[in-house]
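One protein chain is absent from this view; the other protein chains keep their places.
Read from first to last, the chains carry the letters A, B, C and D; within each, the first residue is number 1.
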Amino acid sequence: MILREKPGTAELLFALRGSVLPHIAPQLALVGVLAVAAMLWDHNVMPLPHLSATPFAVFGVALSLFLGFRNNAAYDRWWEARKLWGGLLADSRSLAREADLFLDDTEIRMQLLRSMRDFLHLHRSALRGLPLPAGEGPDVKLDAMNRLLAEARHNGRLDGFGARTLSARLSGIALAQAGCERIRATPLPYVYSLLVFRTSWLYCLLLPLALVEPAGWLTPVFALIVAYTFFGLAEVTEELAHPFGNTANALPLDAICRLAEIGLAPHLGEAAPPPLQPVNFRLD
Amino acid sequence: MILREKPGTAELLFALRGSVLPHIAPQLALVGVLAVAAMLWDHNVMPLPHLSATPFAVFGVALSLFLGFRNNAAYDRWWEARKLWGGLLADSRSLAREADLFLDDTEIRMQLLRSMRDFLHLHRSALRGLPLPAGEGPDVKLDAMNRLLAEARHNGRLDGFGARTLSARLSGIALAQAGCERIRATPLPYVYSLLVFRTSWLYCLLLPLALVEPAGWLTPVFALIVAYTFFGLAEVTEELAHPFGNTANALPLDAICRLAEIGLAPHLGEAAPPPLQPVNFRLD
Amino acid sequence: MILREKPGTAELLFALRGSVLPHIAPQLALVGVLAVAAMLWDHNVMPLPHLSATPFAVFGVALSLFLGFRNNAAYDRWWEARKLWGGLLADSRSLAREADLFLDDTEIRMQLLRSMRDFLHLHRSALRGLPLPAGEGPDVKLDAMNRLLAEARHNGRLDGFGARTLSARLSGIALAQAGCERIRATPLPYVYSLLVFRTSWLYCLLLPLALVEPAGWLTPVFALIVAYTFFGLAEVTEELAHPFGNTANALPLDAICRLAEIGLAPHLGEAAPPPLQPVNFRLD
Amino acid sequence: MILREKPGTAELLFALRGSVLPHIAPQLALVGVLAVAAMLWDHNVMPLPHLSATPFAVFGVALSLFLGFRNNAAYDRWWEARKLWGGLLADSRSLAREADLFLDDTEIRMQLLRSMRDFLHLHRSALRGLPLPAGEGPDVKLDAMNRLLAEARHNGRLDGFGARTLSARLSGIALAQAGCERIRATPLPYVYSLLVFRTSWLYCLLLPLALVEPAGWLTPVFALIVAYTFFGLAEVTEELAHPFGNTANALPLDAICRLAEIGLAPHLGEAAPPPLQPVNFRLD
Partner (left out) sequence: MILREKPGTAELLFALRGSVLPHIAPQLALVGVLAVAAMLWDHNVMPLPHLSATPFAVFGVALSLFLGFRNNAAYDRWWEARKLWGGLLADSRSLAREADLFLDDTEIRMQLLRSMRDFLHLHRSALRGLPLPAGEGPDVKLDAMNRLLAEARHNGRLDGFGARTLSARLSGIALAQAGCERIRATPLPYVYSLLVFRTSWLYCLLLPLALVEPAGWLTPVFALIVAYTFFGLAEVTEELAHPFGNTANALPLDAICRLAEIGLAPHLGEAAPPPLQPVNFRLD
């Protein structure tokens, strides 16, 4: 995630970090070259058909519709993923407090909280597609936490009230976990990507035919601006739609896990580690 | 569900798998033929009335409104269905953990979890319209699970805390089940389909009259692009609005059920089956 | 509710069942007659002022805004109402299961479930504005169910866990009931209807002045298409905004109540009635 | 709240009750006079600059964006407020049932339900800005209800299950109360009102310069229609954004409180009062 203030004049002109420009530079170059070629051909070789604005206006409204929908859907995925991790952070803090309140046995409590910490890291790794230790996984860890509770209950160290409270906490964690897995495993329907990219290309490639008459030598400028907005938005959407990826706009799962560690530390009798800081405006 | 990466150049040009093109080819062919015929007739036989952009602009905004609304509503149905199944997956895992915690009797616990597994498959079959075994059904299975709990409670093997916890889990499952049935049994109002398809056809058939003057011999190209965006979106919408169907964009219920089986296996003392993999980019 | 497949060619051309055409035929006829009159007067008697597209484009965007907002709000009402009834269906099934689990006395349990069945029918009748039996009503029935629980509790046949479970179920049902009453008693603000209908009429009546020059003898065709989309959407909205009415797009409350009866039957020791089927594509 | 059927022909032409026309008449008059003056000046004195549609189209899209956003936000406030009061209605009915189930002492129960009734009226008065009795307020009343429960619990007349149930009900009521106070105390950001009203005025005052050429003597008609839609929508928004006010579109809190009284009456052994009826189509 990029953490920068509202862009000032300098950033507006030059900021590349956090910008989509580097990702769409090849597409822009191609659109620019073709627009220049169309303009030169039209002036010097043979006039191209000069299209009116009509077809592009209709086309543009439809394309905006796709782009807008896809952008909203992708942002919703990103923000829902962030909410789920915010919920997991609150869950880890509440688990520690509920364990203090309902679990008398210090040893079991420590094991439970250490397992919670492990769970968060395993969950993060699974979402990021990192390799997991053999026989380990977020589910295995939650099962282990549940076994701790079952043992404590059978040994009379956890009463019914505590069992209900802590078991509800575990199932809340499992729900957030399944929510993250849902977002990871179910991308936006592929068909939208095809529709959007195909239509954006058609639009940008045909646009010079409509611009060459009214815009003259500014044709490539306008074609580039339009391509910048359309491809830029499509690219941003692609990144936000995968909130657990490794792109600049992905969620800072490492930093959130660290916050959870900070919250668990006093309950484990440990010193809290420092929060992660953004490096070069980027927090991972 | 189609699982592919962001489309590269090759996919943009040639991808048919996951594309709507094959589904709307007949409509596109008809629009293309009529556009060519209108253009030729206008050039060679007798000029057609050349319409200005005005009526189409207004018309196009209204049509975009319908298409956009229907698309949003269909996507919401699809995503809500996915959320409900993600919730069922979490429910099956939490049921196993709660049974471990609150149900001492191993035999009852095994029966309960096996019934849960059967329930998911019966629920999936019912949503997909597959034949159910005689006298079986998701509701029958949930009733059977509840009877297991009632017996355990009367035999003193399930205390009040456990009864509340497990009965709340069952009613959560029943709520998700009713949610899926709601989506299956209540399609998007038919009247929207009529409005959208009728208006799209009128638009595409009349469009050549507005294009023939400004677009010249590019008339069929533009008519086809507009038809592609409008019919393509209408077709995608139709598929997403039925998330439990057998289309390429339907939800991968088999794969989700398999995930639930994997989560239940250790609690049943069984080896976990492997997760389902996409075949030819498609996961069912 | 209309239950039809995706419209094929024949339905696109001729379907009236589920279409709004019959409802807006008078308005369309009036718009058509006036458009023809304007065109003839302009050609033969005296030229009318020929308006440019400008005012209509602005006007059309504003009108689309109203129509789109109202349509979304109406669909949200309809879908929320459907969700509430889907929740009531799940509530009736869970009530039966919870009664099996927590209420030992068969007679009280039967009375409770029969009252639930009566409640659903009374609730449906109240929403539809049908006459209720004297001294009966959904609230009276819920009070009666609560009295059954209170008696069982005082007689020691319902423990604290069961009382909490069943009382939470009743209050969930009361919440869904109040939600349905809210939708029924609080229509979309009347002022939106006035704004939309007044603006639609002004638009359609003035439109021929903008069309007569660019569209020529196609003026009435376009005026009719625009009127079809605007009045059609306004009419659909009106129906969906009243999900408990008797229109073709109202919710099939009879069919949902029947599903609840089917789910309650085995718990009452009765044979399940068959589900309701659509008659002439319509389910009530 | 205005309760009228779908507007028929007569209402479309003449309805003022529930219309925004009376509220925006001065603005419309000013716009009309200025449009006539601009037209006359242009014809008879000296031609004004005749603007093309371009700037107004762009401007109009931006203005629609503001108006649409503000309208959605205001309607969401209004509908959320209605949902909160619908929830309070269900809460009052469920409180009565839960008291019957868990509170044996009739006297305490009566006091509790009478306090609930008082709370609703005090809450309504506070939201409407009416004077409250000295030392009274919705919070004071909820505290009093809680004290009743605390006394019953200490006297052994309310067990743990009942205490949890009734205390959860009270905190649900407190949440709905805080939600209403939030809507009342936090208006839509003022800056939006300024942006919308300033932009609407600029638009309507400059519009005749774009209309005078294409629309001729219809200039004032179009200017008035556009002003009607823009100021009308802004005015409706203003009313809906304050759902607890005294305008025609405010929520009928009196009628909802009466419904709660009707539901509480049988539990208090009283005769139920009749529901409030709309007077001159208006329910308060």
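Quick note on the criterion: a contact is a pair of C-beta atoms (placed from the backbone, for glycine too) under 8 Å apart; a residue touches a chain by one contact, two chains touch by 3 or more.
Values in this document were obtained by computation on a predicted structure and should not be read as measured data.
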| item | value |
| --- | --- |
| Option from D:Gln177, D:Thr229 or D:Asn249 whose C-beta touches the chain left out | D:Gln177 |
| Touching the absent chain when the full complex is considered, from D:Ile2, D:Val20, D:Leu63 or D:Leu120 | D:Leu63 |
| Residue of A:Gly32, A:Gly60, A:Gly137 or A:Gly245 in touch with the missing chain, whole complex considered | A:Gly60 |
| Given A:Ala25, A:Leu40, A:Leu101 or A:Leu130, the one touching the chain that is not displayed | A:Leu101 |
| Those residues of subunit A which, in the complete complex, touch the missing chain | 1-4, 6-7, 11-12, 15, 18-20, 52-53, 56-57, 60-61, 64, 67-68, 71-72, 75, 78, 82-83, 86-87, 89-90, 93-94, 97-98, 100-102, 104, 159-162, 164-165, 169, 210-211, 213-218, 222, 225-226, 228-230, 232-233, 236, 240, 248-249, 251, 263, 266-267 |
| Residues in subunit D touching the chain absent from view | 49, 51-55, 57-59, 61-63, 65-66, 69, 73, 139-140, 142-143, 146-147, 149-150, 153-154, 160-161, 163-164, 167-168, 170-171, 174-175, 177-179, 181-182, 186-187, 189-195, 197-199, 201-202, 209, 238 |
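Throughout what follows, only the chains that are shown with their structure count from here on.
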| item | value |
| --- | --- |
| Chain centre separation in whole Å, for subunit B relative to subunit A (CA means) | 23 |
| Rounded Å distance between subunit A and subunit C, as computed from the means of their C-alpha atoms | 37 |
| Touching two or more other chains - residue numbers and ranges from subunit A | none |
